[in-house]
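All protein chains but one are shown at their positions in the complex.
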Amino acid sequence: MTAQPTDDVLLDMHRRMVRIRTFEQEAGKLAEDGKIPGALHLYVGQEAVAAGVMTHLSDRDWITSTHRGHGHLIAKGGEFGPMFAELFGRATGYCKGKGGSMHISNMDLGMLGANGIVGAGPPIAVGAAFSCKTQGEGHAAVTFFGDGASNEGSFHEAANMAALYRLPMVFVCENNGYGEYTPQANHQAIVDVADRAPGYGMPGVVVDGMDAVAVYEAAGEALRRARAGEGPTLLECKTYRFFDHVGVRGMGLSYRTDEELAEWQQRDPIALFEARLAELEILDADRAQAVHDETLAAVRAGIEFAEASPLPDPSVLLDDVYA
Amino acid sequence: MTAQPTDDVLLDMHRRMVRIRTFEQEAGKLAEDGKIPGALHLYVGQEAVAAGVMTHLSDRDWITSTHRGHGHLIAKGGEFGPMFAELFGRATGYCKGKGGSMHISNMDLGMLGANGIVGAGPPIAVGAAFSCKTQGEGHAAVTFFGDGASNEGSFHEAANMAALYRLPMVFVCENNGYGEYTPQANHQAIVDVADRAPGYGMPGVVVDGMDAVAVYEAAGEALRRARAGEGPTLLECKTYRFFDHVGVRGMGLSYRTDEELAEWQQRDPIALFEARLAELEILDADRAQAVHDETLAAVRAGIEFAEASPLPDPSVLLDDVYA
Amino acid sequence: MSQAQTAAQANETRELPYVAAINEAVRTVLTEQPNAFVAGEDVAGAGSVFGYYRGLLDEFGDGRVVDTPISEEGIVGLGVGAAATGLRPVIDIMFMDFMGECMDEIANQMAKMRYMFGGSASLPITVLTMSGAGMNMAAQHSQSLEVWLCHLPGLKVVMPSTPYDAKGLIISAARDDNPVFVALNKMSLRLKGPVPEESYEIPIGEANVVREGTNFTIVTYSRMVHESLKAAEELAADGIDVEVIDLRSLQPLDTDTVIASVKKTQRAAVVHEAVRFAGLGGEIAAQIQEHAFDYLDAPVARVGAPFSPVPFSPALEQSYVPNAAKIVAEVRALLGA
Partner (left out) sequence: MSQAQTAAQANETRELPYVAAINEAVRTVLTEQPNAFVAGEDVAGAGSVFGYYRGLLDEFGDGRVVDTPISEEGIVGLGVGAAATGLRPVIDIMFMDFMGECMDEIANQMAKMRYMFGGSASLPITVLTMSGAGMNMAAQHSQSLEVWLCHLPGLKVVMPSTPYDAKGLIISAARDDNPVFVALNKMSLRLKGPVPEESYEIPIGEANVVREGTNFTIVTYSRMVHESLKAAEELAADGIDVEVIDLRSLQPLDTDTVIASVKKTQRAAVVHEAVRFAGLGGEIAAQIQEHAFDYLDAPVARVGAPFSPVPFSPALEQSYVPNAAKIVAEVRALLGA
């Protein structure tokens, strides 16, 4: 088992979670104001997963993400300026405005892209893990995917291959109980996606995805195994998205009850974590607030950067198709 | 649990197995003589699976098959004449010569085709089972697939859907230890494909695929569940193909040892079954031989029918593309 | 304008948006055909992310309007197997871009089963899917991949441009005993037009001359019909009197209508939203010069998307997607005007 997180690690995780939350809330507002074109899938509610996993990774470890990818990129080190610029379709975005929210990525940070195709990530992460294994420098690949995505054949093929080759890889299923508007009970006859792991010959672990420390510890062990050549792990994090599938509305949705949302909000991963840090006397309310304030300032600066950035010139339309 | 098979059922199963074996051996010879165009995947060694399952099915129950499909069709009631005619590419074949070995089928017998695409059958069988459920007349669908096919995403998606909808369906994995020339240990990190069943919320059962009675009993229970609305079962039959992946050569192959083959041949499903029937005094050696002889005569008649049949006229080339 | 459509417009002034016409068509299908059912991701509880199945779950129940897991290959397989065994599935593939997840069941099973089985299997499947760019949905939610389907013997492919056509083509597709793809257009969801309340068919394989003209033919389909009509207005000022043909059906293709028009006008352009290179425009241009070579005064022009994935940024997507201005420019360039 991985050691308990040090104080520094805890503070680091807190910072990552707050960065995600703040970014997403502001992005949601901008979307409501019509400032972000296209579809926006927000990560609010699931922050403990990204933070708990990513705290174990360096820029040389790879992740694949989903349509709900901002949180993963932020936790992996993404900067607000080029992220907002990408969401706005500006030339200074991480993808020069060509990708947008659904394809936001940064190769230097080891982030192989959000993905508009549900389930496309796991096979790509198999390839990244294969590179890590071939290169032999102890790096690993993590693939994030949803409960809904676990029904795609691509997940199955990737899981089987990763276990077969004992790749340095972790499958992180963020089970938020819904694929779009379909509750889990209407898309699979199981409760724990982790139950699929034995069918590939890998361990399956269920963890409370609202508890950053629990995620941190389970991910640490999975990554230890991965890096040690013991093969992949399927780590299922039970979590919830506080907003709608697309956009920010959380309450009054037809496919879930407000009570269910309220119950999960009782276990808001950031509030839970701050209470714990306060109890452990690592971070008091004032210092927590300071983190929020600094982050909000940084987010605002990022938005300003993005708004001041130029749109891509139409002359670049056909660039970047080929090397 | 299903009742033990009656004597009549045992004799029926024996007849089905002998029909498959005889057909396949003669087809193999014809292929070696260059009389069958294209690729021929023979079923010899696996007869107990087809016979043990199909004895439970009527023409109104549906099956999907694989590239190795003759045995399934014969056990489902396929006649030798139109089968050989199809293998020869004659106009009198079950598919008018348009399908050949890899697509041989008969809708009247409830046989939804051999299939050249590994893993294509399970989703189609989900559709057939959906029809059975909708029609509500107690019919079921069975999908046959190999150990190799269990790594295709299509299997995964089909298994999840069948369990979710509690469809009247059975997944029969014929685990013969190889996908083409790749041993199971090189294509998946598990020993029992049945271990995948709990990940979909269905029971997984492992059975000796060389023992027709064992298959019969397990398939009976799986079909009872299916027809009773209790949902699908994954039934894994451990078996072996006595010939090469394509064609008839069994010995001296680079990817498996002759010793391994010999060990499995010790457990030839027909010899085993005949010994048991003799022991039970249901079928003595003479009567068993008579079944073989009659079957051989019927096979020869089928070949004659096929050889005497016309080739399709080129004018039919564009028929049957559309209704 | 076809006779049926003219008649319909005379008798019927009710206007519906494209999305409601789709809804009404599927409701008609489920009502008329007891063996029909709808299956796909979020089609039941949510009524589709585009809203076109709203209300159908309540009306027909969960045995006939079926939410599926996110399993495109499984969904299409469900359709193939159910169709072959007696049902008439209406299968929803949310975005056409997702066909990559199920091309095997489409290309190797659905399209070929009847033929491989010597005609003994019937596959009455309707597939509804969503195509097109223009909504800043980037490279994986904006494609027009119809040429993949048109190249596959055994499939039919239609792409309605109006609410009227959407309803009629879906009903025809569902009555057809072959697999028919109905590729809808996401920018057109709110487009309004006359739609009769009763059930009606639009014959699959018949193009619609939506504007008559004398000296130039634009052959097009789906949303580009509207852009082509706008272009025609503009070109009229140059003295170019454009006939606009809405193909409606791409497979089978109504070559006769196209050729008759070009023989009259002697000049033509094919316009589609799909990537120009190896798009269906090549097939159509090739057919035109095959069948009307001696009538042509100029090469057949083609307008399509340039050779890149669909970019996200509105600034780029605008230059990417064909529109009236680009059609006008292409026609003018062709005619040296």
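To keep things simple, chains are lettered A, B and C as they appear, and every chain counts its residues starting from 1.
Note that a residue touches a chain if its C-beta (ideal position, glycine included) is under 8 Å from a C-beta of that chain, and two chains touch if they have at least 3 such contacts.
All values derive from a computational prediction rather than experimental measurement.
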Which residue, B:121, B:179 or B:302, contacts the hidden chain when the whole complex is considered? B:179
Filtering C:40, C:124, C:213 or C:279 for touch with the omitted chain leaves C:279
Among the options A:19, A:41 or A:98, the absent chain makes contact with A:98
Residues on chain B that touch the omitted chain in the whole complex? 37-39, 89-90, 95, 97-100, 102-103, 115-119, 148-149, 151-154, 179-182, 186-188, 254-255, 311-314, 316-318, 321
Residues of chain C in contact with the chain that isn't shown? 97-108, 111-112, 115-116, 138-140, 145, 147-148, 150-154, 251, 274-275, 277-287, 289-291, 293, 296, 298-302, 307-309, 311-312
For chain A, which residues lie in contact with the unshown chain of the complex? 62, 64, 93-99, 103, 105-108, 112-113, 115-117, 120, 122-132, 134-135, 141, 153-154, 157-158, 160-161, 164-165, 319-323
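Convention: only the chains that are shown with their structure count from here on.
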Which chain maximises the distance between its CA centroid and that of chain C? B
Chain A and chain B: spacing of chain centres that average the CA atoms, whole Å: 45
Taking the mean of the CA coordinates per chain, how far is chain B from chain C in Å? 41
Roughly how many whole angstrom separate the Cα centroids of chain A and chain C? 37
In chain C, which residues are in touch with two or more of the other chains? 68-69, 71, 73-74
Give me the residues of chain B that touch two or more other chains. 153-154, 157, 160, 164
